[in-house]
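Sending over a structure as structure tokens; questions will come in a sec.
One protein chain omitted, others in place.
Let's look at chain A:
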């Protein structure tokens, strides 16, 4: 063989070697590099999450109308049809209300209950008796409308504590049906508030502040309530309050009713030597001090720092009873028209409330410190009302109107219909919030490809999606408690998934910085490899040409 042939052969081997290395680099190296720099991401049900907001939300309530007089029992079918038509007219865009209607004749036991008392009807008694009777069970989400017999004197519609509504029937069927459906929609089911809950949870933010949505705290599986007695001059007044007994007597019934749905941790404390920093105005004629409504916002801040906080992450509600100093007594709150506020209390949205408790004058020659027992009933009246407002028990609607009278709630704190309304609103709110959370989580994870998604996050997301679907189904079926519990699971799981500490965007690599990192690693190797591949291809093509020639 000639030298030319040998060098030809060598060049060929060189060419093939270069090509082989290049091939390995591309076929093995590139995928290996891609796989090794991949972040571990569990596959999330993205399509499911996006589809969650497409499912139309509906809720169902059961309404049963009981007719007493013969004039109505003959027209049961007509009433049923007209009422169903009226009730299905919903105006909500976010959520639709369904009603399962049934109209029936009264039983003799029910008629006896109405016949029992004298000329002045004892409505609470009737209410209680009716709920004991067999056909009227105390299930959630079932409402019984009684068209009272003519012998029973009733001038207005009465909404009781136990899902019973007593209506005096008008002579005209269409008027009666309109009356019933109006009462059911506005005063029993509160359709507009369910709609509002969803809109607020979805984040419809307008610049105009909406009092109701701003005032109440969002649903949380637990709340911390703290009662504080602030005594600025403990050397002059020895103030005692039986807070433990008062909580047991007045508040426990409410918290017990809600204990399956959310937990309450109630604490109390005493604060000494803390005063309101702003000066009240003095009214010469009445010889009293007062704060005007516009001065109230600055009262809370200086004393808030000394209140202390709890160790959990639950929302806190603080309720303060303030005993004014001797030189600024008596101290009242006046509204913007200059009228004294009867309750002498105000609340701060999502924070709690303050009540100013005026100690009656005592003889200056009495021994100091003068013993004062706080009237817990007065204090608890204020605080229970404020708790109801802050937890959004829709108590504003309790005012009713001339024609609709509510049974006053009293010491129970919250009655059955209100619990239903609260559950329904919270369920809707939770659903909207968790769907929102999951969708923004999916969007975030889709946008930023650097985030590691671990297995437990994947399982939390799956749990959340399951619970949301479950809750929607149960809500549609009318199972209010089941739907609420499912929505509670959904919101806990979705919050946990979103706020998981491992979801931090680890390292941000902008494109130009990526180049800066890879160039010193790959450039020294790639220059000779690419150079030799190029030469090899040129050589092979050249030798092919030569062979062809």
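We take it that contacts are C-beta pairs under 8 Å (C-beta built on N, C-alpha and C of every residue); 3 or more make two chains touch, one makes a residue touch a chain; residues count from 1.
The rule we apply is simple: contacts and distances are computed from a predicted model.
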Record-based protein name (UniProt) of the chain missing from this complex, from "GPI-anchor transamidase", "low-specificity L-threonine aldolase", "Calcineurin B homologous protein 3" or "Dynein regulatory complex subunit 3": "GPI-anchor transamidase"
Residue among A:94, A:109 or A:381 touching the omitted chain: A:381
Contact with the hidden chain (one of A:15, A:87 or A:246): A:246
Residue touching the undisplayed chain, where the options are A:221, A:408, A:446 or A:542: A:408
Hidden partner interface residues of chain A, rising order: 203, 205-209, 211, 214-215, 218, 242, 244-246, 249-250, 293, 296-298, 300-302, 304-305, 309-313, 333, 335, 341-343, 345-351, 353, 376-377, 380-382, 384-386, 388, 399, 408-411, 437, 440, 443-444, 448, 498-501, 503-505, 508, 510
